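What follows is a set of notes on a single structure, which appears directly below.
Here the complex is missing a single protein chain, while all its other protein chains stay put.
Here is chain A:
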Amino acid sequence: METMDTNLDLPGRWMDIEKIIKRSGPFASPDFQPDTKETPRIMNNLQNDFKVLVIGAGGLGCEILKNLALSGFRNIDVIDMDTIDVSNLNRQFLFRRKDVGKSKAEVAAAFINNRITGCNVTPYKCRIQDKEEDYYRQFKIVIAGLDSIEARRWINGLLVNLVVVDENGDIDPETVIPLVDGGTEGFKGQARVILPRISSCFECSLEAFPPQVSYAICTIANTPRVPEHCIQWALLFGLQDATLEKPFDPKKFDNDNPDHMNWLFECAKKRAENFNIQGVTYKLTQGVAKNIIPAIASTNAIIAAACCNEAFKFCTDSSGYLNNYMMYNGLNGVYTFTFEYEMKEGCAVCGTNIVTVEFNKTANLQEFLEKITTDSRFQFKKPSLRANGKNIFMQGILHASTVPNLEKNLPQLGIEEGDEITVTDPALPGIGVRMKVKYC
């Protein structure tokens, strides 16, 4: 088997795909030029010229890699920093029990390369933020199967930033790298196509992903009512409580260590008993502590396939396309809703307009920072602010020099009504959000 030339395809292998790419069709894109025997341009693109990036090698990632490999793509990179856990095995079908603890990206790539002759998946066990901007320029398309909003914002911001726009506002289409984004939760999911600067981007719809609800601290501390409150107490207070004996260093609490989790469970259980609260179980403790989201093979298959179908159509021009968001719910029958998410005027990332922020003239910078970090439109993590050529508030080495500004109000910092504040934030690589201040 090893002696076979893996670059040479067996005749007839891609017969199903060839039906589509060698024949014109009424619903194909206007740019579609069917392959001929003499000039198999599309097949060449798929097999040789186009490189695809897959972000995440988890539930969606495993499916995405398989789907791309069986759509004729051969040059695929996959990035995932995670290692395999036993709870992945009910859906992440490229992993076996013997792989637990190994790199997801590496095991997934090896499995695909072994199973699908000719396919060349290159794994990277790292964070997407670890790669340079230039690294991302080489891809024809990026497919993301992530479970974190933060990573989605980052790659979205980066791809928007890669688009070259000339002084007339015209977009260089060669620099547009589409982002196909999938997500699942239990029986629900969504698939969407983002054409940076052409259609709505992830940031345009950020408000649809509100910041996570957290329990009020005073409820957890004083008036717990449900088992979740007791588990949160164990996490927030029990771990810090020096009077409670622990078989481990509380600073090194590890979600994945069963001994640690067991301690947390016992701690939450005692708390619950004191308050006559029923229902603290080991499973619930795990669920709350690790913020576990249910995940099943079927939903991942559906969403990953919808994403890869769009990637294949984009790379072949052989059909219509998803415009641009499909939400899916499988709880009651099989329900989907496909609609166009519109570009948001004043989107912090892809909008050309400047965002207007209303603010109290007498309130201080500290309050201004609180406002923009909690505003669901921005959800900044660690913002840096500049206005009128001056550092207003900075992270990193300049941080200390700007701390005194926190007490001052904006006019004291030389910011008048209509002035622009530029905000940069690690959540949005290379992007400065321009805010115009309006006093109220």
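Note that a contact is a pair of C-beta atoms (placed from the backbone, for glycine too) under 8 Å apart; a residue touches a chain by one contact, two chains touch by 3 or more; residues count from 1.
The rule is simple: contacts and distances are computed from a predicted model.
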Omitted chain (choose from "NEDD8-activating enzyme E1 regulatory subunit", "Ribosomal protein bL31m N-terminal domain-containing protein", "AP-2 complex subunit alpha" or "MO25-like protein") - UniProt protein name: "NEDD8-activating enzyme E1 regulatory subunit"
Selected from A:33, A:48, A:148 or A:262 as touching the chain missing from the view: A:262
Residue touching the undisplayed chain, where the options are A:148, A:323, A:356 or A:376: A:323
Residue among A:201, A:267 or A:308 that touches the chain left out of view: A:308
Positions on chain A contacted by the hidden chain, ascending: 1, 4, 10-17, 19-20, 23-27, 63, 66-67, 70-72, 86-87, 89-91, 93, 96-97, 115-117, 186-187, 191, 223-226, 228-229, 258, 262, 265-266, 275-277, 282-283, 286-287, 292-306, 308-310, 312, 319-323, 326, 329-336, 338
